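Entry: chain A
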Amino acid sequence: MIQNIPLSYFLVISTMMFFIGIYGFLTRRNLITMLMSVELILNSVNINFVAFNRYLYPQQLQGHFFMLIVIAVAAAEAAVAIAIIINIYRNFKSIDVENVDEMKY
Partner candidate 1 sequence: MNILNFFIIIPLLTVGGILLTKDLKQSRLVSAIGMGAQLILAFVLVYLYLSERSAGNTEPMLFMFDVVWFPSLNIHYAIGVDGISVAMIALTGLVVFAGIFASWKMEYLPREFFISLIILATGVFGFFISIDLFTMFLFYELAVIPMYILIGIWGSGPKEYSAMKLTLMLMAGSALLLVGLLGIYFFSAPDGNPLTFNIMEISKVVIPIEIQRFLFPFTFIGFGILGALFPFHTWSPDGHASAPTAVSMLHAGVLMKLGGYGAFRVAIFLMPEAAHEQAWIFLILTSISVVYGAFSAIVQKDLKYINAYSSVSHCGLVLFAVLMMNQTAMNGAIIQMISHGLMTALFFALIGMIYGRTHTRMINEMGGLMKVIPFLGVVYVIAGLASLGLPGFSGFVAEMTIFVGAFQHVDVFHRVITIIAASSIVITAVYILRVVGILLLGPIKNDHFLHLDDAKWYERISTITLVLAITAIGTAPWWLSNMINYSLAPIVERLSAIQITGLF
Partner candidate 2 sequence: MNFSDILIMRHELMLTVLALVVLIIDLNLHNRDKHLIIPITLALFFIHTVVGFMPSQPGILFGGMYRTNALLLMMKNILNVGVLIILLQSVTWLKKEENREKISEYFILLFTTLIGMNFMISSGDFLMFYLGLELATIPIAALAAYTHHQTKSAEAGIKLILSSALSSGILLFGISLIYGATGSIYFDSVMQHYANTPMQVLAFIFFFTGMAFKLSLVPFHLWTADVYEGAPINVTSYLSVISKGAAAFILIILMFTVFNTIAPIYNHMLYLIAVLTMTIGNLFALRQKNMKRFLAFSSIAQAGFILLGILGGNTMGMTSVIYFVLVYIFSNLGAFGVVSAISTVTGKETMDDYDGLYSTNPKLSLLMMLSLFSLAGIPPVAGFFGKFFLFASAASAGYYWLVFIAVLNATISLYYYLLVVKAMFINKNEKPLAYFKSDLATRTGLVLSGLGIFVLGFWSQIYEIINSLSFGILH
(Lines give C-alpha, C1' and ligand atoms only; values in the text may rest on other atoms or scores of the structure.)
Protein backbone atom coordinates (compact mmCIF):
# COMPACT_ATOMS: atom_id res chain seq x y z
CA MET A 1 0.00 0.00 0.00
CA ILE A 2 2.69 2.40 0.93
CA GLN A 3 4.35 1.63 -2.35
CA ASN A 4 1.54 3.48 -4.10
CA ILE A 5 2.42 6.73 -2.43
CA PRO A 6 5.53 8.24 -4.03
CA LEU A 7 8.26 9.74 -1.87
CA SER A 8 7.67 13.15 -3.26
CA TYR A 9 4.29 13.33 -1.55
CA PHE A 10 5.94 13.03 1.78
CA LEU A 11 8.53 15.53 0.85
CA VAL A 12 5.93 18.01 -0.30
CA ILE A 13 4.04 17.59 2.92
CA SER A 14 7.17 17.97 4.99
CA THR A 15 8.32 21.02 3.06
CA MET A 16 4.90 22.60 3.46
CA MET A 17 5.02 21.92 7.16
CA PHE A 18 8.47 23.38 7.31
CA PHE A 19 7.41 26.62 5.74
CA ILE A 20 4.15 26.77 7.61
CA GLY A 21 6.23 26.44 10.73
CA ILE A 22 8.52 29.23 9.65
CA TYR A 23 5.56 31.37 8.66
CA GLY A 24 3.97 30.76 12.00
CA PHE A 25 7.19 31.60 13.77
CA LEU A 26 7.44 34.86 11.93
CA THR A 27 3.85 35.96 12.27
CA ARG A 28 2.30 34.64 15.46
CA ARG A 29 2.57 37.03 18.34
CA ASN A 30 2.05 34.54 21.10
CA LEU A 31 5.25 32.97 22.37
CA ILE A 32 3.57 29.61 22.90
CA THR A 33 2.29 29.59 19.36
CA MET A 34 5.78 30.43 18.14
CA LEU A 35 7.06 27.47 20.06
CA MET A 36 4.40 25.33 18.41
CA SER A 37 5.55 26.58 15.04
CA VAL A 38 9.00 25.35 15.87
CA GLU A 39 7.53 21.99 16.66
CA LEU A 40 5.99 22.01 13.19
CA ILE A 41 9.40 22.59 11.70
CA LEU A 42 10.87 19.79 13.72
CA ASN A 43 8.07 17.47 12.74
CA SER A 44 8.60 18.25 9.09
CA VAL A 45 12.18 17.19 9.63
CA ASN A 46 10.97 14.02 11.26
CA ILE A 47 8.78 13.22 8.29
CA ASN A 48 11.74 13.79 6.05
CA PHE A 49 13.95 11.45 7.99
CA VAL A 50 11.40 8.70 8.16
CA ALA A 51 10.38 9.05 4.56
CA PHE A 52 13.92 9.05 3.27
CA ASN A 53 14.77 6.09 5.40
CA ARG A 54 11.75 4.10 4.42
CA TYR A 55 11.89 4.83 0.72
CA LEU A 56 15.52 5.20 -0.14
CA TYR A 57 17.43 3.26 2.45
CA PRO A 58 15.02 0.66 3.77
CA GLN A 59 17.80 -1.64 4.90
CA GLN A 60 18.91 0.70 7.70
CA LEU A 61 17.37 2.61 10.60
CA GLN A 62 19.41 5.78 10.90
CA GLY A 63 16.55 8.04 9.91
CA HIS A 64 14.16 6.49 12.35
CA PHE A 65 16.49 6.87 15.22
CA PHE A 66 17.23 10.38 14.29
CA MET A 67 13.50 11.08 14.33
CA LEU A 68 13.15 9.60 17.77
CA ILE A 69 15.94 11.66 19.16
CA VAL A 70 14.62 14.83 17.55
CA ILE A 71 11.29 14.25 19.22
CA ALA A 72 12.98 13.79 22.55
CA VAL A 73 15.12 16.87 22.19
CA ALA A 74 12.14 18.88 21.04
CA ALA A 75 10.38 17.93 24.20
CA ALA A 76 13.30 19.08 26.32
CA GLU A 77 13.53 22.25 24.35
CA ALA A 78 9.85 22.92 24.80
CA ALA A 79 10.18 22.36 28.51
CA VAL A 80 12.95 24.92 28.88
CA ALA A 81 11.22 27.32 26.53
CA ILE A 82 7.96 27.14 28.43
CA ALA A 83 9.78 27.67 31.70
CA ILE A 84 11.30 30.79 30.28
CA ILE A 85 7.97 31.88 28.88
CA ILE A 86 6.53 31.62 32.35
CA ASN A 87 9.38 33.74 33.53
CA ILE A 88 8.58 36.21 30.77
CA TYR A 89 4.98 36.28 31.84
CA ARG A 90 6.03 37.09 35.37
CA ASN A 91 8.27 39.90 34.27
CA PHE A 92 6.27 41.37 31.42
CA LYS A 93 2.75 40.33 32.43
CA SER A 94 2.27 39.18 28.86
CA ILE A 95 3.47 36.51 26.52
CA ASP A 96 3.18 38.66 23.41
CA VAL A 97 6.46 38.60 21.57
CA GLU A 98 6.01 42.23 20.53
CA ASN A 99 6.44 43.31 24.11
CA VAL A 100 9.72 41.57 24.53
CA ASP A 101 11.93 44.21 22.95
CA GLU A 102 13.48 45.97 25.83
CA MET A 103 16.97 45.56 24.44
CA LYS A 104 17.63 46.90 21.00
CA TYR A 105 20.01 48.87 18.75
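Methods note: contacts are C-beta pairs under 8 Å (C-beta built on N, C-alpha and C of every residue); 3 or more make two chains touch, one makes a residue touch a chain; residues count from 1.
A word on the picks: all candidates are chains of the complex that A comes from, given by their letters.
Model, not experiment: these values are computed from the prediction.
Q: Here chain A stands alone, and the other chains of its complex are listed as 1 or 2; which of them touches it?
A: 2
Q: In the complex of these two chains, what residues of chain A are touching candidate 2?
A: 14, 18, 21-22, 25, 31, 34-35, 38, 41-42, 44-45, 48-49, 52-53, 56-57, 60, 62-63, 65-66, 69-70, 73, 76-77, 80-81, 83-85, 87-88, 90-92, 100-104
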